[in-house]
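Notes to accompany the following structure.
In this view, the complex is presented without one of its protein chains, the others remaining in place.
Read from first to last, the chains carry the letters A and B; within each, the first residue is number 1.
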Amino acid sequence: MTRYIIKRLLISIPVLLGISLVAFFLVQASGDPMAVYISNPNLSAEDIARLEKAYGFDKPVYVQYFYWLRKAIVGDWGQSFLTHQDVLLMIRQRLGNTLILMGTSFAITLIISLALGMYSATHQYSPADYLVTAFSFFGYSMPSFWFGLMLIIIFAVKFREWGLPYLPAAGMYPIRGEPSFFQLIRHLILPATVLSLISVAKYTRYLRSSMLEVIGQDYIRTARAKGLSERVILWRHAFKNAVIPLLTIIMLDIPQLFSGALITEQVFAWPGMGRMYWEHAVWIDYPVLMGIILLVSTLVVLCNLLADISYAIVDPRIRLS
Amino acid sequence: MTVMESSLSTEIMYRKPQGPWQLAARRFVRHRIGVVSSLILLFIVGLVILGPAWFISEDAAFRPDPMRINSPPSADHWLGTDEVGRDILARIIYGGRVSLLVGLLAMLVAITAGVLLGSLAGYFGGIVDSLIMRFTDVMLSIPGIFLIIALSVFMGPSMRTIILAIGFLNWMSVARVVRSLFLSLKEQDFVLAARCLGVKDGRIMWGHILPNAMAPVVVAATLTVGSAILTETAVSYLGLGIQPPTPSWGNMLKNAQDLIWTAPWVAIFPGAMIFFTTLCINFMGDALRDALDPRMQL
Partner (left out) sequence: MTHRNLNILLALLTILTLILAACAPTAAPTEKIVTQVVKETVKETVVVAGTPQVVEKVVEKVVTPTPEPEKPKGTVVVGVWQEPKGLIWNIFYEAHTNDILDSMYYAPVALNEKDELVPEMLQEIPTLDNGGISADGKTITLKFKDGLKWHDGQPVTSEDFKFTWQFVVDPNTKSQTSIGWDRIESVDTPDNLTAIVHLKEPYVPFVAAVLSFPVLPKHALEGVPDPGNSEFARKPIGNGSFIFQEWVPGDHITVVANPEAMKQPKIEKIIFKFVPDMNTLVALLRTGDVDIAYDLRELQIAEVLKMKDVEPYVVPGVAVERYYFNLRDPNDLTKPHPIFSDIRVRKAVAMGMDRFTAVSRILQGYGEVAVTELDNHPWFNEELQPVPYDPEAAKALLDEAGWKDTDGDGIRDKDGKKLSFTHSTTAGNQVRENLQVFFQQNLKDIGVEMVIQNYPAATLFGGCADNGIFGQSKFDMIGFTNKPASIDLAQEWADFFLCDAVKNCETNPAGTNAWGYCNEKTDAALKCAIGEVDPDKRLACIKEAQKLIYEDYIALYVYDRLDVYAANKRIGGFNPTVFGSWTWNFEDWYVQE
C-alpha cells in the first residue's frame, strides 16, 4: 500500500511541473503585462523602461520561467503587477469564499443528483424518468451567465417588487447589515443554484446508468433470491457500489466547477478567486494567474490522489495492476 | 459490445441475430426524448442551412437600420430587431450557422486529438503511454475557462481561436476512453492475427481496432458539440467570443444583456436557441449512450 501511495505521489510531481509549464507559457505568451502602464498616457518613456527592468521583463521567457519556478518552490509566488501584493496573500483572501460557494453547490449537486439518479434508475423509461432527465438537463443546457441574470431578475428584483420573500442579488453579506451565517446562506442560494445545476445532469445520468448496471449483477440477483427487501438491496448493496465510481468522476470535475465559479462569481459579485482570475487576466498579471492556476491544479491533483488511494483501499485489485 | 447484461438482452436472445449497430438503433428508438430531440435538431440544422436560401436575406442579418432599432416583434420582423436595427430572426439563422459550425469544428478538433493521442497511448503503451497520459492529467487539472481566456488573449479573439481553444480543451476524456479500449482490444485475437500477418501498426490501430472503439467516441462527439456551443457563449460573456459583425448565438445573447429590461426579446430568442439546441444535443447524446454503451463515463 505504501509503495502504491509513493508511486502515485511521484507521478504527481511531473504533472504539477507540466501544469506550471503549460500555464506559464500560455499566460506569458498572452501579451504584455506592461500594457496596464503603457495604456496610461501619463507615463514617460523612462518610467516604462524603469518598470520593465524592475519586473525582469527584459529577459527571455524561459529564463523568466526558471526564475519564477525557483521562487515558487520555496513558497514565494511573487507579487501582483497590479496590486503589488503578495500573490499568496491575495489568494488566501479569496480562496475561502470560492470554496464556500463551490462546497455549497457541490453539496446541492450531490443531493439532487443522488435523489434523481436513484429515482431514475429504479423507474427506468417511466414518464417520471423522462421528467427527471429533462429537469437535470435543464440547468446543464442553460448559459450560466444568462441563467444567473434571470434568477436575479426574478428572485431578487421581481419578487421584491411583488412583495414576496426575495433573495439578495449580489455579494456574500448584506451591503448595509452585519454579516451573519444566516445571511451568508441567503446570499449563497442563487449563485450556488446556478453553479450546481451545471453538473446535476452529468451525475444524475452517471448514477442512473451505473445503478442499472449494478442492479443487473449476479450478487444483486442473489440478494433478491434470498428474499431481502428491495429497499435493503437498493441502498445497502447496489447504491454503495454504484456511488464509488461516481467519486472518481466528481474528482475529475473539480476544474470544471472552478470554470463555472468564474462566471458565477462575476455575475453575482461574489468576492471569490474566479473573479479575481478574470480581473487579472484582462491585464495579464501573470504572477496572480499562475498562482491561481497552480493552486487549483494542485488541489485537483491532490483530490485525485486521495480518490485513487481510497479507491485502492476499497478495491485491492487496483494496487496490483 | 459488452452491453448484453441489461434487460434487453433476454428479449433479443429469441430473435434473429442482429449486428451491433442495428441493436443500437433499436435501443436508440426506445429513448423517445432522444428521438424527438434528434428531429428538432434536424429541423434547426435544416433551418440554419436552408434559411438564407429560402426566406432570409443577408441584408436583414447584417445591414444596420438605424431607424428601426430595438423594435418589438412584428409582421415585418417576426422576432423584432436588435440594437442596431438588424432582424433578429435573420441573425439567429446566420448566428446558428456560426454557433453550430463552431460546435462541430471544435468537436472535430477534440475528437481527432483525443482519438489520436488515446490510440497511440493505448496501442504502444510504455513511455509513450506515460507521457501522453501525464499530459492528459495536466490538461485535465487546469480549469478550461482559465486556458480559454489565456488563449483568446494570446491569439486574439476570432472564430479560429475559439474553435481551437474549445477543441484543445475537450480531447482529454476522449483520449482516456480510447486509450482504455485500445488497451483491452489490442490483446484480442484479431489484432494478434493481423500483427502476425505483418500488417503495419497504423493500419492495425485505425483500420482494425478503432472501428471497434467507435461507440464511445460517437457519444463523446455529440456531447462535445453541445458543450462547445455553451463554452462559446461563456467566452462571449467575457467579450472574447466571435467578433462583430458576424453573429453567433453567444455574442447575440451577450449583447442583449443590457437590454434585458427594455427590449427583452433581444435576449430571449438567442437564449432560447442556445438552450433548446444544447438540450436536444444532450438528449440525443444521452440516447446514443443508452444505445451504444450505457456504462460510458461521459
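Note that a residue touches a chain if its C-beta (ideal position, glycine included) is under 8 Å from a C-beta of that chain, and two chains touch if they have at least 3 such contacts.
None of these values were measured; they are calculated from a predicted model.
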item	value
Selected residue (touches chain absent from view) among B:36, B:131 or B:260	B:260
Omitted-chain contact residue, chosen from A:127, A:165 or A:227	A:165
Residue among B:72, B:202 or B:244 that touches the chain left out of view	B:244
Sites on chain A contacted by the missing partner chain, in the whole complex	29-52, 54, 57, 79-80, 82-86, 90, 93-94, 97, 111, 115, 118-119, 122, 149, 152-153, 155-157, 159-160, 165-177, 182-183, 185-186, 189, 234, 266-272, 275-276, 279, 282-284
Residues belonging to chain B that touch the chain removed from view	62-64, 66-67, 69, 83-85, 152-153, 156-157, 238-241, 243-245, 254-255, 257-262
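Keep in mind that, in the parts below, only the chains that are shown with their structure count from here on.
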item	value
Whole-Å separation of chain centres (CA-atom averages), chain A against chain B	22
Contact set on chain B toward chain A in their complex	5-7, 30, 32-33, 134-135, 137-147, 149-151, 153-154, 226, 230, 233-234, 237-238, 250, 253-254, 257, 260-261, 267, 271, 274-276, 278-279, 282-283, 286, 289-290, 294-297
Residue numbers on chain A that touch chain B, as the complex places them	11, 14-15, 18-19, 22-23, 26-27, 29-31, 125, 130, 133-134, 137-138, 140-146, 149, 153, 201, 205-206, 209-210, 212-213, 216-217, 245, 249, 252, 255-256, 258-259, 262-263, 266, 277-278, 281-282, 284, 289, 292-293, 296-297, 300-301, 304
